[in-house]
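Here the complex is missing a single protein chain, while all its other protein chains stay put.
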Amino acid sequence: MSKKKYTSKSGKERAVRIAIYIFLTVLCVIWLIPFVYLIFQAFRGESTSMVTYVFPKEWSFKNFIFLTEKTPFWHWYLNTLIIALFNAVLQSAIVLCVAYALSRMRFKGRKLLMNFMLVLGMFPGFLSMIATYFILKLFGLTSENAVPGLILIYAASSGMGYYIAKGFFDTIPKSLDEAARIDGASRARVFFRIIMPMAKPIIIYTIMMAFIAPWGDFMYASLITFGHEEAYNVAVGLYKWLDKEHISNYFTVFCAGGLLVSIPITALFMSLQKYYVEGVTGGAVKG
Amino acid sequence: MAEVKLTNVKKQYENGFVAVHDFNLEIKDKEFIVLVGPSGCGKSTTLRMIAGLEDISGGEIMIGENVVNDMEPKDRDIAMVFQNYALYPHMSVYENIAFGLRLRRLPNDEIHKKVCEAAEILGITELLGRKPKQLSGGQRQRVAIGRAIVRIPKVFLMDEPLSNLDAKLRNQMRAEIILLREKIQTTFVYVTHDQTEAMTLGDRIVIMKDGYVMQVGTPQELFNHPANLFVAGFIGTPQMNFFDAKLSKDGGKYTASVESAKISLPEYICEALSKKSKLPDTVTLGARPENLILCADGTPGAISAEIKVTEMMGSEIHIHARTAGGKDIILRVQIADMTDEEQLELIKRKHFSFTIRERTVNIFDPGDGRNLAVENAAAVPQKAETVVNTDDFGKKKKKKDKKSKE
Partner (left out) sequence: MSKLTELEYLGLPPMKRKLYNAGQFFVRLPGNVLNFLKKIPLGIWKAICAVGRFFAGIGKIFADGDWKTRLSFLVMGFGQFFRHQIGRGILFLGMEGLFIWFMCAMGGGYLYGLKDLGTQATIKTLNDYGLEVVTYKDNSLKILLYGVLTIFIVVGFIYTWLINIRQNYTAQKLIEKGVRPKSFKNDLKSLTDEQYYKTLLAVPLLGITLFTVLPIFFMILIAFTNYDYSHLPPDKLFGWVGLENFRTMLATDASGSDKFAYTFREILIWTMIWALVATFSNYFLGMFVAICINRKGIKFKKVFRTALVMTIAIPQFVSLLLVSKMFADEGIVNNILLQLGWISEKIGFWTTQDMARVMVLVVNLWVGIPYLMLIATGVLMNIPADLYESAKIDGASGIKQFTKITLPYMLFVTGPYLLTSFTANINNFNVIYLLTAGAPKTMEFQGGAGGTDLLITWLYTLTVTNNDYKIAAVIGILVFIVVAVISLIVYNVSPAMKNEEDFQ
C-alpha cells in the first residue's frame, strides 16, 4: 500500500516536472523571439522595409554599412555614450552621498527631507520638463548643446533615487561607524574608508543603472534635443525611422542600429547581473 | 589612565523618554567599573555618553581634566569594544588593529611595533593576516580588544563584550579580561547584564534600573548589604528569599518574627534601626538560599515547608518549597559531605523544616524597597507607564517603558 502510494506520488511529481519544463521552454522561446527577429532583420540584405517572412534570403552587412556611411548613427551613439559615462559618475556620486547622509547621520529635518522627496516623486516627471527646458535654454544647453544639458538634468534630479542605496547602507551595522569614530575617524573618513569599501555591490549596481538609463531615455531626450539632429541620442534618432515616412527605407537599418545598441548594454548587464539582482530584490523587499 | 567623572548626567530622547536620570559617579584612575542591570536600564546609554556616541541632555562628563560634553569621540582618547565586535570586514586583522594608529599618522614602523605587541598580549599573532570572516567568535573578540588596547587609551569602554559568546568561551574570556587588566593598567568601564560577570570583574559595580542608579559598591557590599529589594533580587543566583516579618523592640535589641520563627537581628542593623525616627510595623526580611538551614522537625523557632521541586545540581541541591505561611522559597544545600543515601533521602523528601542564619539577614522597607540598615539607599523606582510629553492637543501620550534607542 505504502509502496504504491510512493510510486504514484513520484509519477505525479514527474508529470508536474514535465509540465513545468514545457511551460518554461515555451516561455523562453516567446521571450527570445523578438531578439532573434531583430538579429535576422539586422542582417537582411534584400529590401529595407518590413517583409512577410522571418528568415532573410540574403545575409549581409549592408545595413551596418548604411548606418555608418549615410546616417549620423555613430554620432548619436557617441552622444549617448558620453552622456552615459558622465551620468554614471555624477549620478552614482550623488546617490551615494544622499544615501549615506540619510542612512548614517541624524540631523534636524531629516524625516522632513525624506518625506519631501517622496512627495516630489509623486509628480509625473514630465510635468517639470517644460520648465526644465526653459531653464536649460537660459543656460544655452538645449538643441546643439543638448548633451551637457541632458547630463545636467539627469544628474540634477538623481538625488531622489536614493532608496535602494540607503536600504543597503541601513544593513551595515552602525557599530562599525561608531568603532571607526572612536578609532579617530571623522564622518567623511568613515564614509570613504569603512562604508564605501563595504558597499561594493551597491556601488556597482548604482553605476550600472546610471550608465544604462540614458541609452533608453526617449521622453526627456526628445524634448531637449528637439529639432537638432546632431544632438540626438540613439533612442530619439532611431525612433523616427519607424514612423510612416521612413519605415520602408529604414526598417532593417533600425534593426541594425538597435542591435548595435543592445549588444554592449546586454553584455554589460549580463556580466553584472548578480549585482542587479541584489539591488532589485533588496530594494523591493525594503520598499 | 585617567579619572572619569559624571555629574548629574541625564539622557532624554527626542520622544521624551528619559533613559538616564541624574547619574553621578566618580571613577578613579585605573579602576574597573562595571555597569549592570536588566535590559533597558540605561547602562549602555551611559557608556555611549562617555564614548561620545550619544549626546548628553544634561550634566557634565569629565575625562581627566577635560569636560568632554561637546567633544567628538575621536578627540576623547577612549577605546571601546562592542558587543558585535564591529570589526571592519574588508580589512585584515592587522589593518583592523592598525586603523586607529594610521588615522593618527604614526610612522609605519611604530605602528608595526604596536600592532605586534598588542597581538602578542592577546595571542593572535598568527591571525594577523586573516579577514574577520575567517575567525571564530572568540578570536574576533580578541581582535576587537586588540584594536582597543593598541592605542593605550585613557579609558577603556566595553559594551557587553562577552554576550555573543557561548557559555564556555565566555568563562574563558572573562578570565582573560582579568589577566589583560593586570597587563594594561588603565581605567575600565564595562557594561553587562550578567551579574556573574559584574561580580567577578568589577572593582566596583553600578547597578541600574529604569535609568536610575540603584547602588554603587564593591561586589561584597552589593552581595552582603544590598541597598534595596531590587539589588537584593538582582545579585546572586538563586535569588534571595523574601519573607514578611513583624518588627518588635526589646530594649536595644530588635527582633523580627517570621511565621513561627523569631530572629534577633544582628548588631549593626539594630544600631541603624534605633537611629530611625519612624519604623514600619511590617518589614521585608531577605535571606539568601544558602542561609536557610535544614533542621530536624520540631526544632524551636523553625519554619516548616512543603517541597515543590528538588533540583540536583551535582555539588549542591536547590529545593523549591512553600512555607506553612504560603511563601515560595528556595534553599541551597551543600551536599559535598553527604553520602549517596543521604542525598537520595533528601531528594525524595516531601516536607522539611529550616531556620534562618541570623547574622546574614537584611531588612527592607516594603514601601519603597530601601534597606533599612544602609545609609542613603536608593528607592526602587515604581515601574509604571511613564507619561511623557503632551502634544499640541494636550492629549497625554503614553509610551511603553522599553524604548529602543535610535
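In order of appearance the chains are A and B, and numbering begins at 1 in each one.
Everything below uses one rule, namely that a contact is a pair of C-beta atoms (placed from the backbone, for glycine too) under 8 Å apart; a residue touches a chain by one contact, two chains touch by 3 or more.
Predicted, not measured: the structure shown is a model, and the values here were computed from it.
Undergrad: Can you tell me which of A:Leu78, A:Cys97, A:Ile172 or A:Met196 touches the chain that was removed from the display?
TA: A:Cys97
Undergrad: Which is it among A:Leu67, A:Ile83, A:Ile153 or A:Ala199 that touches the chain not included here?
TA: Checking the options A:Leu67, A:Ile83, A:Ile153 or A:Ala199, the one contacting the hidden chain is A:Ile153.
Undergrad: Touching residues of subunit A against the unshown chain: what are they?
TA: 13, 17, 20-21, 23-24, 27-28, 30-32, 34-35, 37-38, 50, 52-54, 94, 97-98, 100-101, 105, 107, 113, 117, 119-120, 122-132, 134-135, 138, 152-153, 155-160, 186-189, 191, 212, 215-216, 218-219, 222-223, 234-235, 238-239, 242, 247, 251, 254-255, 258, 261-262, 265-266, 269-270, 273, 276-277, 280-282, 284-287
One rule holds for everything that comes next: only the chains that are shown with their structure count from here on.
Undergrad: Give, as an integer number of Å, the spacing between the C-alpha centres of subunit B and subunit A.
TA: About 56 Å separates the centre of subunit A from that of subunit B.
Undergrad: In the complex of these two chains, what residues of subunit B are touching subunit A?
TA: My answer: residues 51-53, 72-74, 78-80, 82-84, 86-90, 99-100, 103-104, 147, 151, 406.
Undergrad: Using the touch definition from the top, list the residues of subunit A that touch subunit B in their complex.
TA: Those in contact with subunit B are residues 106, 173, 175-176, 178-186, 189, 193-194, 197-198.
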